[in-house]
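The other protein chains are all here in position, but one chain of the complex has been omitted.
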Amino acid sequence: MLQLDGVSKNFGGLPALQSVTFGVPKGRLTALIGPNGAGKSTLINCVTGLLPPTSGSVHFESVDISGLPAHRIAHLGITRTFQNLRLFPRLSVLDNVLTGLTCEGGTSMCMAMLRLPVLRHRERQLRLRALEAMDRFGLSDKAGWPAAVLAYGDKKRVELARATVGNPRLLLLDEPVAGLNAEETASVGEQLRTLRRAGQTILLIEHDMDLVMNIADHVVVLDSGQCIATGTPDEVRRNPLVLEAYLGRMEATA
Amino acid sequence: MTGKQHILYFLSLHRTGLSVTVLALALILFPFLDSNPYTLGLTNLIAINAIVVLGLNLFIGYAGQISLGHAAFFGLGAYGSAIATVTFGLPPWPAMFLVAGLVALVALAVGIPVLRLSGHYLAMATLGLNYVVHTVLLQWDEVTGGPSGFAGIPSLNLGTFAFDTPLRLHYLLWTFAMLCLLLSLNLVRSGVGRGLAALAGDETAAASLGVDTRTAKVKIFILSAVLAALAGSLFAHCFCYVSPDTFGIFTSTDMVIMVVIGGMGSIWGSLFGAAFLTLLPEWMDWFETYKDFVHGGVLVLVLMFLPQGLITGIVDAIRIKLALRRREHAPA
Partner (left out) sequence: MLSIRNLTAHYGAAQALFGIDMEVRAGETVALVGANGAGKSTLLKCLMGLVKPSGGEILLDGTAVTGAPPARMVQSGLALSPEGREVFGTLSVLDNLRLGAIPLKLPSAEEARRVEEVFGRFPKLRDRRQQTAGTLSGGEQQMLAMGRALMAHPRLLLLDEPSLGLAPLITDEIFSIIHQLGRAGATILIVEQNAARALSASDTAYLLAGGRIVEHGKSRDLLIDPTLRAAFLGAASHDNPASSRLGAAGLTNIRLEKPAMHNKNFLPTFKTAEDLRAHQIQGLQWTVRHAYEGSSAYRAKLDAAGIRPDSIHTLEDLQRLPFTTTEDLRDGYPFPLRSVPFEQLVRVHASSGTTGKRKVLCYTQKDLDDWTDMFARCYQMAGVTVLDRVQVAVGYGVWTAGMGFQLGCEKIGALSVPVGPGNIDMQIQFLLDFQSTVFCSTASMALLMAEEIHKRGVADKIAVRKIIYGSERSSRSMRRKISELFGGAELFDITGLTELYGPGAGIECPDHDCIHYWGDYYLLEILDPDTLQPLPDGEWGEMVVTSLCKEGSPLIRYRTRDITRIIPGPCTCGSLMPKHSRIRGRSDDTIKFRGVNIYPSSVDTILSSVPGMGSEYQIHLTRDSSGREHMRLVVERAQGVQASRTPELIHEAGHQIKRQLLVTADIEIVDYGSLPRSERKSQRVFDSRIQDEIV
């Protein structure tokens, strides 16, 4: 579904990504792993339009999206979560999740100001959908709270709800379990598994190897801006390049 | 569903319209309480300021930008209406809308380059715009009348009914103000409004969610400019005289102070802010002398202690306290 070809990104002469090429198959969960500083977040930013790649191309369902601005990419059905959480702290939880439906909320200021019946009905439908998404992530009782007061785990869930409420074609998750305890991690893992079963295409950036090995269908390994391996979790786990780069000189555990 | 639930739902569904209706009723009845022309004159000024502040609040509070030059659009609206009706002899109503349209185009032309900037640079650019407009108003004698101002602006009228007394103007101006209030409230409660709030909250995240940040900023800039121009036209037809000093940089900062005091992002707060700052000189006689000190001081205090502005700051603090208390009592 998503195909990266030779994507490179330089920050003023410093290569952050070097000719990265891999594909994300439809309906599968692909994990992007690599040591800190390998360029994973830069890669996601290039895919979602926050950073233009220096060279190479990104194709989404055969359409070239390299260099498109972030909002156009969102309208194509690609959503993401952020490693360091980018919620809107002053907005309520419900409003935060509703922002996930921006693409369907209309852009006409006149229509909005006049609040025509069409708009009212649409608002109501969006509200119900947002509430349903919040149900899925266990946030319904916190609907009216300002997002700033939530616990860290709940905030992560709000980001997830916001990213999934619009039924995106491709979901990009940037370290969704960073900073969560074991129980919360397991719960997020279960959510991801449910999404995966429903046929959602997911690209997951993670450090937590247990999570990755358990739920990923396909793994891509990045090191120092280069793609050093791709394959199934088992294949990658035994790949000596990966072991050396990511796990150090360790025996491969069976 | 029980009758009570029915009523509650109806109320919550139509809360905007209902609250505006209540306020409108109160304003309709107000002159019966106090028909002093001086008081009405003040409230008329509040109405005009409120219209500007509503627009500016959408720009500053909702979209998270800054403009220190909105008096420029206010002035363009006022002088535009004046020149159109007096010099060109156009009837006032069409002139008002024509001027609003022209100001929209100016805002578009200015907005596209200027809104690429942010923070201090944007503030400087808008300040610069205000300075330019002010200078033009001051220097272009033949058209604008120069430092002595422009007099003889006709009042607005409906047929033979002229809006030339404070009482009549009260109804006219507050009708406009209520309309703008309603439209702003609707905007804020819609998907577009949420997009703007997202824009103010975190521009990157908003873009990732599908908000076309550049277009949204320009659109809301134009909207706030049009509202300011509308208020300017009303101002011109209300006082029948305009002079350049009214549209200088200090007026712009006043407008920003009104936004900040009322609460950035709070629509109802805009009304409060407009009222507060308009009435402040009445309550403090010595105010006139130290006007600028007081204005500046208030602005600094508010920004230091309650960055979201007065109303919003208090409301937010209460909400957060309540929510935190609920969170402690709620099951894990």
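Think of it as A and B in the order they're written, each chain with its own count starting at 1.
Keep this in mind: contacts are C-beta pairs under 8 Å (C-beta built on N, C-alpha and C of every residue); 3 or more make two chains touch, one makes a residue touch a chain.
In this text, all values refer to a predicted model and were calculated from it rather than measured experimentally.
Enquirer: Touching the hidden chain in the complete assembly: which of A:Ser55, A:Gln125 or A:Asn181 does that?
Expert: A:Gln125
Enquirer: Go through subunit B and note every residue touching the omitted chain.
Expert: Against the missing chain, subunit B presents residues 1, 5-6, 8-9, 13.
Enquirer: Touching the hidden chain in the full complex, which residues of subunit A are there? Just list them.
Expert: These residues touch the chain not displayed: 121, 124-125, 127-129, 131-132, 135, 140-141, 197-198, 232, 234-235, 238, 252, 254.
The criterion applied here is as follows: only the chains that are shown with their structure count from here on.
Enquirer: If you average the Cα atoms of subunit A and of subunit B to get two centres, how far apart are those centres in Å?
Expert: Whole-Å distance between the two chain centres: 39.
Enquirer: Hey, which residues of subunit A end up touching subunit B in the complex?
Expert: Against subunit B, subunit A makes touches at 48-50, 69-71, 74-75, 79-80, 82, 86-91, 95, 98-109, 111-115, 119, 122-123, 126, 141, 145-146, 148-149, 151, 162.
Enquirer: With touch defined as at the start, can you tell me which subunit B residues reach subunit A in the complex?
Expert: These residues of subunit B touch subunit A: 16, 183-184, 186-187, 189-195, 197-198, 201-202, 204-213, 219-220, 223, 265, 308, 316, 319-320, 323-324, 326-327, 330.
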